[in-house]
Each structure stands twice: as C-alpha cells, then as structure tokens.
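With one protein chain held back, the other chains of the complex are shown just where they sit.
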Amino acid sequence: MFKKILIANRGEIAVRIIRACKELGAVTIAVYSDADRRSLHVALADEAYHIGPPAPAESYLVIDKIIDVAKKSGAEAIHPGFGFLSENEEFAKRCEKEGIVFIGPSAEAIRLMGDKITARKIAQKSKVPLVPGSDGAVTDVEASGVADKIGYPVMIKASAGGGGKGMRLVRDKEEFESSLRMAKSEARSSFGDDSVFVERFVEQPRHVEIQIIADTHGNTLHLFERECSIQRRHQKVIEEAPSSAISAKTRKKMGEVAVRIAKAVNYSGAGTVEFIMDQKENFYFLEMNTRVQVEHPVTEMITGFDIVKWMVRIADGEKLPFKQKDLEINGWAVECRVYAEDPETNFMPSPGLLQYVKAPSGPGIRDDSSIYSGCEITSYYDPMLSKLVVWADSREAAIDKMASALREYVVLGVKTNIGFLIRVMNNEEFRQGKLDTGFIERHPELLTPGEVDIEPALIAAALAVDDVEETTETEKAPQSNWKLLARKASLSGGSLI
Amino acid sequence: MFKKILIANRGEIAVRIIRACKELGAVTIAVYSDADRRSLHVALADEAYHIGPPAPAESYLVIDKIIDVAKKSGAEAIHPGFGFLSENEEFAKRCEKEGIVFIGPSAEAIRLMGDKITARKIAQKSKVPLVPGSDGAVTDVEASGVADKIGYPVMIKASAGGGGKGMRLVRDKEEFESSLRMAKSEARSSFGDDSVFVERFVEQPRHVEIQIIADTHGNTLHLFERECSIQRRHQKVIEEAPSSAISAKTRKKMGEVAVRIAKAVNYSGAGTVEFIMDQKENFYFLEMNTRVQVEHPVTEMITGFDIVKWMVRIADGEKLPFKQKDLEINGWAVECRVYAEDPETNFMPSPGLLQYVKAPSGPGIRDDSSIYSGCEITSYYDPMLSKLVVWADSREAAIDKMASALREYVVLGVKTNIGFLIRVMNNEEFRQGKLDTGFIERHPELLTPGEVDIEPALIAAALAVDDVEETTETEKAPQSNWKLLARKASLSGGSLI
Amino acid sequence: MTYTLKIKDKVFSIEVDREKEQTFVKINDKEIPVEFEKIDDNLYSIILEGKSLTIGVLKDGKKLQVFMDGDLFIIEAISERDQRKSSQVLSGVQEIKSPMPSRVVKILKDVGDEVTADEGVAVVEAMKMESELKSPIEGKVTEVLVNEGDAVEAETTLLIVSSED
Partner (left out) sequence: MTYTLKIKDKVFSIEVDREKEQTFVKINDKEIPVEFEKIDDNLYSIILEGKSLTIGVLKDGKKLQVFMDGDLFIIEAISERDQRKSSQVLSGVQEIKSPMPSRVVKILKDVGDEVTADEGVAVVEAMKMESELKSPIEGKVTEVLVNEGDAVEAETTLLIVSSED
C-alpha cells in the first residue's frame, strides 16, 4: 500500500478520501487555498500545504502546484476526487511523467471519454444503445423517413441550435411536415443556418447510471445502478440505489452494456456510465464519468463495497477479490444533497457563515459532510453542505428514515434546501417512485413551506427576544447559557479532573 | 402500527427508540426527570412529560408515574429500553392490566429468566450446557470423584462464600486433597460453614452471547453471536460481531441452544442468551437478558436487521418475514462504549459538563449517543457518553476504521476513555483476536497515554494562553472567533437571506 | 411583554408572560402555558401542552432566523414606528446589488425603462448558476452601472431604480 497519498481536492469528498486513506494506513496530505485554511479536510489530514488564493484556477486547478506539494511531501499517489483535476488528461499524464500514481483510469481513457463525439463513437462501436436519430443533419426528403424509422414522438433540432430555438416536438406523422417547416424557418432566422436533425424524443426521461469498478488485471465489474432523476438545473439533488423503475432483466442488460463500454477503453478504477431511460425501460448512453461520483455512497450502502478504498487499492495494483456473480443488492439507499441555496428563489446559492449546525445521526444514517458550527460557505466553491445518506431494508423504510433524519438537521446562518427535501420525501408521487427529470419543475408547491403552522416559530422568536429583554432589564450583560453552565461546572464537578 | 408509543427511558437508548418509532410513523412520547429537561431524548420526541426528581427511584422507576403519562398522552404501547423498568415483571403485568402493550416478552418470561436459580433449572431441562459442577455442596468423599468426572482444572468454592474467600483453583488430581482441606478450613474460619462445591474452572473465559428474536407466531430465530469479552468491572466496554473465536459449527450449536432456552419460556421480542466460553469453544449458559441489549447495534450492522423496529412490530403482532436459513452474517462490526470515566484511576466516573463535543462521522460509522456541546453528565445515571459503532468488510478493516473514528472524537469538560479505546484498537493481542475477560487487567499499560509526544499539546496550550494575553494586551475584550465571524457575516453575506 | 413579529408580509402580536410560576404565551387570542429551555446557544426546546418542539434561533441583527422542521423563517421583531412604515407601499430609490461575487450575464433593462415590483432587471452568474435580480419596487431605471460580462464583487450596485419622477 502507498505510504503517503495526496488528496487534490477540498470539501466533503476530500474528507471522505482522507478517512479512507487513513483506514488503509496511509499518511494523508491535504492541500488548501486561502479560503480553506479552516476547512475540515485540513484539520483531518496528517499533513497540509497551502497552494494559493481561493479561485480554483489559482490553486486547486494548478497542476504545477499540486505536483510540487506531492514531491515536497513525498506522496506516492494522488487522489483527485471529483471536479477540479479529476478528469484532466494533462494532469494524469503529468503524474505519470513525475512517477506519481494517479488514482484513476489511464490518461487515454480520460481523453477518450472526455470528448463527447469520441465517446459516442466508442459507444456505437461497442453496441451501446444511443438515442436513435439521424446521426447528423438531414435533407427534407430524408427527414420524414428517419422519423418513421425511429418512431414517434420525435424531436426536430436545429444543428446550429441551442437554448430551445429551432426545436420542435412532433407527436405523430401528420404534424411532421409543418413542424419541419417551422423548425427550419426558426433555425434560419435564429442561426442563419436551417439544417436540422431528427432524434427520438425520450418522454419523462429518467437518469439512471451504472457504477463500474475495474482492476488492472482485466476484471471489469458493475455495482448495479443509481437512480438520479430528481434534478434541478440539470444537477442531481436526490439519488437512490437501486432504481425502483428497472426490472432485473434491464438491470442485467444495462450493467453488461456499461461493462462493455468500460472495457472498450481499458478502464481501470471507479467510473460511471450514465444513461437516459424512458418509462418503458428503454435506455440510451449519455456519457461516462471517469472519476468517483458525488452519489457513490448509495452504491456503497447497498453493496457494502467501499468504492474509494478500492480506487486506492486498484491504483496500487490490487486485484478485485470477487466476480460479478458474487455481488448482490442488499436493501435500499437514498442520498439527499443538502445545499446552501434557496429553493424559493430558483435554488439560488446562499453562501455565508454557518453559524450553527446540528447534523442527524443514528442507525442507517451516514452524513458525508465537511461542515461545522462556525465554518464558512464561500462563493468560490460549490454550495453543497452535506450528503445525507440513509440505508434501510426497503425503499419505503429508507424514505421514512431520510424524512426523519432531515427533520433532525438544524442549520442557521444560510438558507438551505432541507425543508424542500423533507417535502419531496413526503410527496406521494416520489414515494410511489414516479420519477423523471421534470419532477421538480412539475412540483413548484414543494419549493415553499406552504401552509405550515408557524405558531411555534413565532413563539420561539418571541421567547428569544424576551430572553434578551429579560437580561437587559435585570442590568446584566448578555450571558450565554454555555457560560452560565461552565461557571456552574467550575464550581462543582470541575475539581474532578 | 401503534399510533403513539411511550419511551420509558432516557439517554442514548431513548434516542435510539424514538428514532425507530418515528420512522415507523408513530408519535413518540418521552418522559424526563428534573436532571433531563435539556436531554436530547426530550428534544427529539414529539411529546414530553416531566416525571419527577433526578433519582431513578423517584422518576424512571416509578411505575405509577409512567402509566399515568401513558394514559394522559394516549400511548398504546411502552418501550422500556434497557435498565430501569425493562426487566421488571410487575411493570409488564401492570401494563397488561391497564391495556397498554409492553414492548418486550411476557411478564412470565421476565419472571422465569429474572430468577437465576429458576433460569438455571430451565436451562438444565432444555439441555443447555451449564458450567459442569457438583450441583450443590459435596462431601469429602464425593468431591474428588466429582473433580475426576468434570475434569481438571477445577475450582473448589465455599457454599457460603463470596469475595474470593474459601476458593481454591486445582490444576491436577495430586493437589486435590490438600486444596480441599485448605478451602474447607478457610471456609470454616471465614463463614463458620465448611461446606464446599466443585466446579469446572473456565480458563481465560470469553463472554459470547446470542441475539434472539421471536415473534408471537412461534418463530424463534437467532441473529448470531456477539463477542463481549473486553470488560472492566464486569461491564462490557468493547463488543464485536461476529466473534473471531468460534467456528461455524459452534455458532450453529450455540444459536440452537439459545433458541431452545428462549422457546422453553415462550419468549417473544428481542432477548439475549449469554454464555461463558473457554478457549476451546466449550460454552456454558450464564443468563438470559429479557430486553434489548446495549450492544445490539453490532448485530444490526452485520445482519441489516433493525432490532428495535422489530421489537415494536412484534409487539404489534407482526410476523417475522424470514426463516433462520435466510439469515447470514455480512462483514464485521465493532462497538466501543465511550464513557465519562478516567482509565488512570480504575475507570472512576467523571461526571460534569461536556463543554465541547465533536463526534466522528462518515461511511460505516454509527454514533449512537445523546450528547452535545453543553450537555451535562450527572452522577445520577450511567456515565456512558456514546456507543461508537463501525462496520467494515473484515475484522481488521473494522478495527482500523474504529481507531480512525475514535481519533476524530473530541470531548472537553470531563475525562473519557477514548485514548484507552484507541490503544486497545492498536494492541497486537486485541488485533489478533486473543480476547478474554481478563484482557484489561492484563494490559495496565493501555490505561495511560504512555510515552506519547506531548509537544503538540504543549504548543496548543501555549498558543491558547498567548491568545488571551494578546487580546488583553491590545485592550480588547475577549472575543470569540465565532463572534468575529458572525460580525463579518452580517457585514457581507448577511443581507442574502 | 408584548412583541410584534413580522414574517414575510404577515404581522403577529405575541405576549410573553413570565410573571407567574409558569410562563404563558398569548398568540392569536389563545393563552398557552409554555415550558422552554435553551439546549445550547441556538437551540430552544419548547414544550407546549405536552408537545415537544426543537427550534433553532439565531439573532441576525434586527432579524431572527428561526429554523423549524427544515425551513428557515426570517422573523423581524418590529417597533411601533417600523410597523407604521411597513404598511406603506415600498418606494424611493433602490440600488440593485450583486449578492455575491459574480459575473453580469445580462442587463435586462435600459435607463428610462419602467419596471414593476418583482420584475427582473439583471442576470448574474456565480457558482456556475445564473440568478435573476429583481426590482423590489415599481419605478424607472435611472442608472445602469455595469456592462454585460463584467465581473463584480459582492454588494456592487448594478442598477438604480427610482419610484420618484
């Protein structure tokens, strides 16, 4: 095992990786920007080195600085986490050049999957299903034939398009000609180019992805699927594993397809193959992420497999000790991403000082976070506060547990999406597993507290104001309960120690 | 399911039960003494009722008061937790009389197992192995024959004895006559009664116990064993599941024996059959605890079975949905009991104000506790602060994880056994699984920090003192970091909300 | 002591009576016995006729942040003078500021354009997300101080809207 590992990241994922490396017996090395001196990943690591100003482009993204710390500290390997340099081909190459192990796939695999067109080609070659379409611009004559072939509903999209302009949803053949005309005319006036292509319209799409784990000895396995359909702004908010929408047959097929694409690029380490899936379990390749995923914990919870530890072991040359047939799904896991953001104003980030944090705990509850009372959420980085993950023996029990756990969370100082997440857990459609990527847009009522009984909040506020008034009246300086208690302790039990 | 459940307990087990009941959709009712108004179980419950002064005999042990709250609040069932009224036959009877469901076995089962002599008789009748012995006082003539029969080494014990007086360990037949003479003479002079009995001496005994779960439909299953040999003052400190000392064959046999004794008293709910086991896997019945055990989490971690939730479901008449053959052990779990006590002074309790608490978290870590910064550990109740439980895929990984997690714990205000627990995790004998109930006594070196590098502690102390001096010098009032940050926040990001 | 609390647009009057052995709270014409304890600096455990509630409270200048069941409520404790003021329509000159360091993506209004209350006037991007900034009042844009594409610090004034002609 590596004696020293550098973690080239920050926040909860750096904390997650540091814990895993420590448990593996390695000395952990953290890096931090000016904004992160007081961050938990610095406090938890065995060594910590400053790498510059808060802006990622001047610290976490500067390859030279990371390599420099690795050399100075004697790190044998670097775990990049997600984001930052995790899918940077140049960084992986540089590590190799410097004789430092990059904990992840080869630079070549990163390159191939990083380019969307190349990835699509590889998928096609590996017989991985793609959203059926015209494969590039079509003439008016071809268009209708393509639509017939792929089947309605279809989407006509401007080749030069973007932002919804020059796009037409066509539900049946009769509408096709007129829709094509309108799309082309709109495309011409918007982009000066009327070429269009035709694609199957995936209705009520789900986002389902397969976790891949592959060692350097030719073993490429999948750890089943994750359902990540609850999204806002195309970013996942709630994830679960397994998915309630897929049959054992589809699961097997999807897993095989994902393993095939991973093998096509000689993948090693942890990776994720993402699919879009319709409500009839037809699924199509979206992309492959060549790194650990934010939502990896749900897979860990249902398999007992520690993905981060195995990434390190695989980079160290270790062989996976089991085969696909040895793996099975156990229970159900749900993850909620707790963000400093305001659901009432379109999930606008709410950076600031977390003046008070009280996190839930107990059986089946995993809180992957790096926050604490007094820490600051700056606007330099992602406003995610915590990944709250629960496990239970059934989906219903997991949702009930998540709702209970979320209700134990207390965060003061910034706006959070906790109330919103609680309402999603209690939503009947969600509980029935009727998910698709349009869920949040379809349920604006979940964004606000709605008709709650605010009397207790008002009473608490009045008591708090009254507390201050009381103290002022009796001419005492405001004194915290803590201090009063501390004094009490020093009078009685304090002598014990 | 019950609509309302009263939890007749306090501390972490009350918190554990409240969480389980909430997840089951029940309204939870807490009771509290004067000393517990600020306790977490009160804050977490849906309803809370005061039941008197701190002394248990005037609050948590007063049957009338508990029943009174149950009636007033409309509770349909009562979960007694452990300790207090949990093994009180009268309380179980009273619940029955009042038409309230007691979440536990029948009053009759509590009675039978509560009396040690009756329990021993039932065990004997159920062909449950007991420590071989003379079954009462023996004459000089019989004694030697009994010793031959049960096999050496044996223990000669004064019938009227106690406190080690009149006890003799005999390793082989040659010593027997002289040892018997001495034991009798000592017994005569100490107790005025020279009758003795002979019992097999269990060398380096382990404490191994079997978790029983039984529904009211005749299904009595076991959830495998827990190893609880690491004890101080005959109280468990570290528990694990499974045990590294027993073979699959012994596990099966021990489980069957435990199920047999549970069936003999028509047991329902969760219970534990405790055994003493020698280093050759011979095991003997000690007693049966007719309640949930402190260390139940390790069993939950390796089985995925929520013992507390199932206690409630079983009391509600639900049937266990699986058979013994469906159950299997998955991975390894270790529990450390974090106490407010001082290992350096024979584990003397250290009550007081927990002025600061920082608990570990992350994958595979479960912290069952009810403490928080500012809570008070009074001398009225058990000084247990937390049950830190970890799960990993192997014993070694679980121990590594526990060591890492313990190192993340920070507790200020009282002495704790955290450092001691870390040293046990790093002890070679412990890591090799060479456990017996004499482990702690055999390792006094684990009680103190030993030769650690205290330079960092001294530097931290000097910096802390210097911090105060600095502030005083610049004529500022001492100001906490928190306040400085709060002010900073109100200047910048505060307007966001 | 009676307190006037404002939450969003609603105003409540709450009386706290600590004179008796038991504290009473009067709200919406109901008088409720209340038993409360501060668990730590920011957490109140309140028992209202048996019901146990745990509520986070943070004093944030004149306002109170109250956290209950996942939602953060901003409650303003207002004096009588403030109360009179709040009953009037919001008016005057308002500066539209960037809430955090961000990039100006779009300026939606030019100088002289009329805006209604709550109408978007600019779009900024921070933390990879776009947000629309709205005018709190009805009026006219009197100044635009930044250009699209500008990187701005927190609290930078982007536009000024005035309700006065």
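Each chain carries a letter (A, B and C) given by its place in the written order, and its residues are counted from 1.
Just so we're on the same page, a contact is a pair of C-beta atoms (placed from the backbone, for glycine too) under 8 Å apart; a residue touches a chain by one contact, two chains touch by 3 or more.
Remember, it's a predicted structure, so these values are computed and weren't measured experimentally.
Note on the chain not shown: across the whole complex it touches A, B. Residue positions on chain B in contact with the hidden chain: 233, 345-349, 351, 355-356, 358, 379-383, 406-407, 409-413, 415-416, 418-422, 449, 452, 454-470, 480-482, in rising order. Against the chain not displayed here, chain A makes contact via residues 30, 37-38, 42-49, 72-73, 372-375, 490, 492-497.
Keep in mind that, in the parts below, only the chains that are shown with their structure count from here on.
Each chain gets one centre point, the mean of its Cα atoms, and the points for chain B and chain C are 49 Å apart. Chain A and chain B, compared by their mean Cα positions, are separated by 38 Å. Contacts with at least two other chains are made by residues 44, 372-374, 492-494, 496-497 of chain B.
Contact of a single residue of chain C with at least two other chains is seen at positions 40-41, 43, 54, 65, 72, 99-100, 154.
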